[in-house]
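Sending over a structure as structure tokens; questions will come in a sec.
Removed: one protein chain of the complex. Kept in place: all other protein chains.
Chains: A and B, in written order; residue numbering restarts at 1 for each.
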Amino acid sequence: MKFSDVVSKLATVEQSSLNQHPTLDPEITGMAAIDEATVTTLSYIEGDKFASQIDTTAATALILPRNEGLQVRAAERGMAWVASPYPRLTFAEAIALFYQPFVPTPEIHPTAVIDPSATIGNNVAIGAHVVIQASVTVGDGVRIHPNVVIYPEAKIGDRTTLHANCVIHERTQIGSDCVIHSGAAIGSEGFGFVPTAEGWFKMQQSGRTVLEEGVEIGCNSTVDRPAVGETRIGRYTKLDNLVHIAHSCQIGEACAMAAQVGMAGGVNVGDRVILGGQVGIANQVNIGDGVQAGAQCGIHSDIAAGAIVLGSPAIPFKQFLRVAAAWNRLPEMQKTLRDVQKQLGLSRD
Amino acid sequence: MKFSDVVSKLATVEQSSLNQHPTLDPEITGMAAIDEATVTTLSYIEGDKFASQIDTTAATALILPRNEGLQVRAAERGMAWVASPYPRLTFAEAIALFYQPFVPTPEIHPTAVIDPSATIGNNVAIGAHVVIQASVTVGDGVRIHPNVVIYPEAKIGDRTTLHANCVIHERTQIGSDCVIHSGAAIGSEGFGFVPTAEGWFKMQQSGRTVLEEGVEIGCNSTVDRPAVGETRIGRYTKLDNLVHIAHSCQIGEACAMAAQVGMAGGVNVGDRVILGGQVGIANQVNIGDGVQAGAQCGIHSDIAAGAIVLGSPAIPFKQFLRVAAAWNRLPEMQKTLRDVQKQLGLSRD
Partner (left out) sequence: MKFSDVVSKLATVEQSSLNQHPTLDPEITGMAAIDEATVTTLSYIEGDKFASQIDTTAATALILPRNEGLQVRAAERGMAWVASPYPRLTFAEAIALFYQPFVPTPEIHPTAVIDPSATIGNNVAIGAHVVIQASVTVGDGVRIHPNVVIYPEAKIGDRTTLHANCVIHERTQIGSDCVIHSGAAIGSEGFGFVPTAEGWFKMQQSGRTVLEEGVEIGCNSTVDRPAVGETRIGRYTKLDNLVHIAHSCQIGEACAMAAQVGMAGGVNVGDRVILGGQVGIANQVNIGDGVQAGAQCGIHSDIAAGAIVLGSPAIPFKQFLRVAAAWNRLPEMQKTLRDVQKQLGLSRD
């Protein structure tokens, strides 16, 4: 496909920017990162980190930000380019022109074991060795990859994908257009043990887990159900791999949580919250809308909407930067303090 | 069921406390958290955090602690209540009156693949696509959910439950009344590689993993077996999801470990130890009986019995609180120190 044809199919570019060098119109066969580009691949530059690649890349076609310097340099090097206010988004758009993800054929494999009381929608793909238990409801266009197990009374919304070997536990409700990646366990028993003089008393987990529409759960992540009520993840929220969401957590809409995040029971997370990798949140904590927490944060108390926090215990990120800088200089501070004590004739404690 | 009937079935309440308001006896249809209560659900209050809910809850029936203020307030609001020295435990008891957890029917699904040399007890449920390999022993009343794989020579004790897609490796011994949740891997090879000039030399992991009776292992957790000897988890110990127990660890009885705890090889953990989420323990460390370690602790050296620790590296929690408070004020300390140096005419280092 000619570069100009690719560009004509992209909604997020500034089409007008293409006309500046109409003679540069290479054939594009696929997409590549800027440092792995070839003469037939399309790449993008966004942010300062990769800007210097403009001088060395083998690419002959680029998606560029609104940055005149980069644009001039691309032209100097004989590269076709198009401008976008959101180069990474445009790159994502362009990938979808060249790549058709694997989706299973909408048929039910004969080795699948489906309870007669289950309700299965139209155009559903059910892979080999899938197990669907009593009173499960599967919506239209659902894709269930091999070896998935669905416990009784779960509901799977329209067009949702369940990847191989994930487990959906009893009563779980998964909305439409969700993706559950391989090995994830959804709606399993919350960790509910009451300490007694005789040991741990198991609290039955009679509640359920609800994932609203458009939720994505990463590989081998776990979302537990509570003793009573619901664990709920709001629509369009995305979880990476190996994330743990405990019983009774209420997660808002359009959040993103990087790999290995863990939260204890009853945490309330607002909308559009972003958590870095390995963040931990203590039980019953409230996280306001739009909060961003850096990787490895340990959050032990409520965080106000819009705050950006770092550290364990988590503190506002500006404070963290100052504290971390001082932290590195602690031994020097200690030495200085000793000198001061000596000068003043103060005894050292 | 009438509230009075519910109460009459609860072993942990003070039955006498019910008689104070015999006319208040609502119909109870289920259990709910205090902030999600309705006129037909039973809730509980325990601890200060939820005490203020007494003024706003829609509940008409409550399990209350021995707290006269709360009891008077409940009566004023026209709510039936009963006192318990352990409200949360009583709540757990009451859930079990209303909730029958899903258990599979004790039958062997025709798609299960069971080696003829395996020994299967009475009243065992073996789900679809389960694989049980050579010389495995499965006790009476065991429940094996679909797609579980049991490697050769493992033993599964009476009444133990193996949830979907978990894997039990060769020679593993699981005691009676254990629960292994979905996706957990028990008795897999320890991470045993010896560095040599030519690279990593794999040490065969000839040992086994032993779980004593009443142990519970969370979803997608892993308990490795050692090169020689045993990895052992003592009876009634409970592990949450995504926990990693390395080869040769010896865990005591009645411990509880929150999600994403990880421990390196050869760690010794005493009885009744409680580890918060994401705690890490270095290899060969000894943790005494009754130790409590807060979330995200990094434990690099032995911890004496009964200690409560926080931080990474972990220190006694009282010290941690003081250090953390000072840590937050580090930039101010640094500034003060500079002022002092200036006042004294000391050169800044």
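Just so we're on the same page, contacts are C-beta pairs under 8 Å (C-beta built on N, C-alpha and C of every residue); 3 or more make two chains touch, one makes a residue touch a chain.
Being a predicted model, the structure only gives us computed values, none of them experimental.
For the options B:N220, B:T237 or B:Q292, the residue in contact with the chain missing from this view is B:N220.
Within the full complex, the residue among A:A75, A:A254 or A:I308 touching the omitted chain is A:A254. Interface note for the absent chain: among A:H129, A:K155, A:R208 or A:H247, the touching residue is A:H129.
The set of chain B residues touching the chain not shown comprises 111, 113, 129, 131, 147, 149, 151-152, 165, 167, 169-170, 183, 185, 188-189, 191-194, 196, 199-206, 220, 222, 224, 227-229, 242, 244, 246, 248, 260, 262, 264, 278, 280, 282, 284, 296, 298, 300, 312-313, 315, 319, 322-323, 325-327, 329-330, 332-333, 335-337, 339-340, 343-344.
Where chain A meets the omitted chain, the residues involved are 30-33, 36, 49, 86, 88-89, 91-92, 95-96, 98-99, 101-102, 109, 111, 127-129, 145-147, 163-165, 181-183, 216, 218-220, 236, 238, 240-242, 254, 256, 258-260, 277-278, 295-296, 312, 324, 327-328, 330-331, 333-334, 337, 340-341, 344, 346, 348-349.
The rule is short, and it goes like this: only the chains that are shown with their structure count from here on.
The mean-CA centres of chain A and chain B are about 26 angstrom from one another, to the nearest whole unit.
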